[in-house]
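One chain of protein is taken out of this complex; the other chains stay put.
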Amino acid sequence: MKRLQFQKFIFYAVLLLMTTVYIGPFIYQFFISISQSKDVFGDPVKLLQPPNWTFQNYANVWVDLPFKQWLFNSLFITLVQTIMNVFFSALAGFVFARLTFPGRKFLFGLLISSLTVPVIILLVPKFIFMNNLRLVNTYAGLILPNLITITNIFLMKQFFETIPKDLEEAALIDGCSYFRIFWQIFLPVSTPALAAVAIYTFQGSWNEFLWPVTLAITSDKFTLPVGVGFLKNQFQSDWPLLMAGTLLITLPTLCIFLVFQRYFVQGVAASGGKE
Amino acid sequence: MPQPSTRQRDMITIAWLFLGFPLLLIGLFVFFPIGYSLFISFFDWNLVTNQRTFIGLANYTRLFSDSLFWKSTGNTILYTIGVVPIQTFLALFLAFVMNQKIRGRSFFRAAFYIPAITSSVVTSTLFIALFSKQGLINQLFGLENDWLTNPNTAMLTIMANNIWTTSGYFMVSFLAGLQSIPNSLYEAARIDGASTWQQFWKITVPMVRPVTYFVLVLGLIGCFQVFDQIFIMSAGGPVNSTTTLSYYVYVNGFKYFKLGYAAAAAIVLAVLIFSANQVQNRYFKPEVD
Amino acid sequence: MSKLTTCWRYVLVLSIVFTFSGCQSTDTKLTRLSGWSSNPVEEKLVAGVLADFHREKPAVNFKYEPIPGNYTEKIQLMLGTHTAPDVFYLRGETAPSYMRFNVLEPLNQYAADTTFRIDDFYPALLKSFQKGDTLYGVPKDFNPYVLFYNKAMFGEAGLTHPPQNWKELEAFSRRMTKDTNGDGKPDQYGLVLEPTIEMIMAFVYQNGGDFQKEDGTLGILDKNFLDALEYYVRLYRTGAATIPSDLSAKWNGECFGTKKCAMVISSGWLIPELRTNYNDVDWGVAELPVGRQKATIVFTNAYAMPKESIHKKDGWQIIDYLTSQDGLKSVVKQGLALPPRRSVAQNLGLYNDPVKRVFLQSAEFARTFQTTLPERWYEEASVALQMIYFDNKTPREAMEALNRQIESGILQ
């Protein structure tokens, strides 16, 4: 009995330690963000004293920086990408899961194999391409390349394959066209998968850095990560401001994650379970 | 070969119709760039002046005589070798812990997962604060190291950042794998007298091999491409000790505007990833039952 | 179900419309002016001057778009992607590559206007933006390296004047380097130098050397260059001077402000720091000590227009105003920038100011540090200096390595 309790104690001690390692930095970040003094380093205890707290840094982020513009850009780009991505990856996933046509296997294999191609290899050609279309530093340029994600197609295909074939055939007999089957039967039935893909895409788009940092040149086209990333150079000594800004970027994904945790986990599980 | 019937033809038409726009996008932004990258790599192509000259393989020969290229390749490999095993093991360990009967499991799971959903800009900025000379880490451990400006520790710090953010993500992959292991297996092992630790090594580890493989593949691809953290935390420095291939490509392309040269380096990176994957396939791929 | 469907469809259509309509990049009717934004104060200042301009010339429709972060790369990127602003700041150090790429509008014709009086500018500044006789930028401000010294520490050490030459610099510095608490490590240094190529180049120029010679070949293995470098490094290695990171500081201004050293080589940007953060320091400035000749490094910026601009007339009006007597006056009055026009400095009486006079006089023998090498040379040079300061290589070894790296073709 004693041994068991000791084991339990060790177990919870390890768990607690791990938890601290994983969320401790965010708590540190929060306390820096509400610090009155710009001199945040040194003895960490002084960050914990209430008289030193202020929320002014958050107000400063909002007022002094083009934060509103960046927030709008981030939201706009992310939402468009998420909605379109869900739609198009579902559409393509439906085709690969349900329709037979010559070259299907080959095409799908091609898509999957392209997943190992490093993103950086696409950067230069994509940029030249966008430049030729005069889309550098535009919303269209920022949005277009990420309207569809191959992983999402894969996820949707996986999910659609679990939907009984009967359902599709019943709909065919009921008089549905393929688009209607997709739109009125498969989509409504696939809410969990769509949610997973949507959340997934939202998170990816929201946090995307390489493409916007390359393509967005002027501040009015920056997304939040890019904007705040540059703030780092500009306000190197103003850690409370920086931390307030970074914490604000984290909030949307954090909220979405906490609310839809279940779908999130499903999405990762589905992409990781089989290959 | 019989002629496809009307219905088959319909289906083919519909399939292509549905796939049209997605494939167009993928073609434009994935497949075309891959080919175009190769094309560009044979040119001396300056973005600012938009002049291009065909120079054959000169970009590649220059690349191979550039000591910084070799250094970044070395850094990339070092980084991958340092990060992948630790992050994989940590993820598996976390998943194993999460799979036990514990109170507040979803809280802990969320806690481990939060770094994974956080923007790399945020985690990187956070790490700069944590690992600065007067930052929390030095305060806690009584050190005086300036982690990110010290060439010996800058890479370690970035590696720590990556491990910290991705282990939670892969934990979820493992968790799914773990939950598909029938409980009776553990029960049988307990009756046979296996301790928790033995259960972990003798049942969990072999049973999640397919997931492990998947995590290793993804981890490897991810590590070979590391960029954001480098860009924000160290910009390749100090003394190029954190310049990885991805960053090298970016700098050559968008700081020095040598597009052809950058494309050539990117191609080399792709080949490197491809070969590493082949090695993985060859030696680590679990047999499918 | 039908509700859900309708909702979906609505959102989808809307988002498609949005994507393809809301993406027009920049309003082509406006003349765009861009600079870096180093801090909010400066941004407000520029906005104020521009408001004056707008009052004077309401016909010119313009927009001020500051570019945060990685300015040099961003502007080159914009030039390459046809999105460049119609007027932008050009750093003196980076000017050669722009001029070489032939993407800037020559300004000689515009500046030939007699009311503009181009000959009023300090020649050293103009020279930074000239290729041959062609002018590509109009200087907007400048900042030379000068010597800041702590008067109290000088008094304590019994020194009556700032160092005049290299010998004095070393001797004075040694005299003021001391270990006050007896732990074997000095707590106060005479001089803090930064291990950067710009600061070293001031000494190289004083010694008659150059990084890249007139004919384009490298001068880093020449005796004049190496002697200056060796002198500079020796100050550090023999303990006559130190570097900021050894004092846990980010830059030498911080060391000077916290009274950890008696002298630093720095420029205008240190002054506001001293006034706001370290106002208990009693300081003075002097021209840099002289080597074989008088020389210093100057950092200067100019206004330039891209060749591709479609608003060159309006663009020039902006440049014209901002670099005119009136325009410069209001900038100078409000802030700390030094006017690139001699007449403005004289009219504002800046030559009577004991601090500003030093800066203005330095402009007469200052040089902008420029090379025509591809940008990567700078990283390589930093690596070479790191080798000296952190890997204990001799200056010659490091410069030989740098020379190899540059000559090997990667940088050509």
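Every chain is named by a letter (A, B and C) in the order it is written, and numbering of its residues begins at 1.
FYI, contacts are C-beta pairs under 8 Å (C-beta built on N, C-alpha and C of every residue); 3 or more make two chains touch, one makes a residue touch a chain.
In this section, contacts and distances are computed from a predicted model.
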Record-based protein name (UniProt) of the chain missing from this complex, from "Sn-glycerol-3-phosphate ABC transporter ATP-binding protein UgpC", "Sarcosine oxidase subunit beta", "NADH-quinone oxidoreductase subunit N" or "Fumarate reductase subunit C": "Sn-glycerol-3-phosphate ABC transporter ATP-binding protein UgpC"
Listed residues A:176, A:195 or A:254, member touching the removed chain: A:176
Of B:8, B:50 or B:99, the one touching the omitted chain in the full complex: B:8
Contact set of subunit A toward the excluded chain (per top definition): 164, 166-167, 169-176, 180, 185, 188-189
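Heads up, the rule we're going with is that only the chains that are shown with their structure count from here on.
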Chain pair with the higher count of C-beta pairs in contact (B-C, A-C): A-C
Centroid spacing, where centroids are CA-atom means, of subunit A and subunit B in whole angstrom: 16
Sequence positions of subunit A contacting 2 or more other chains: 131, 144, 229
Contacts with 2+ other chains: residues of subunit C: 70, 77, 80-81
Complex interface listing, subunit B residues touching subunit C: 46-50, 62, 65-68, 133, 146, 149, 151, 237-240, 254-258
Residues of subunit B defined as touching subunit A within the complex: 8, 11-12, 14-16, 18-19, 21-23, 25-26, 28-34, 36-37, 40, 47, 94, 97, 100, 102, 106, 108-115, 117-123, 125-130, 132-136, 139-140, 164, 168-170, 172-177, 180, 196, 210-211, 214-215, 217, 221, 224-225, 227-228, 231-232, 245-246, 249-250, 253-254, 259, 262-263, 266-267, 269-270, 273-274, 277
Residues of subunit C touching subunit B in the complex: 70, 73, 76-77, 79-81, 101-103, 245, 248, 374-376, 379, 382-383, 386-387, 390, 405, 408-410
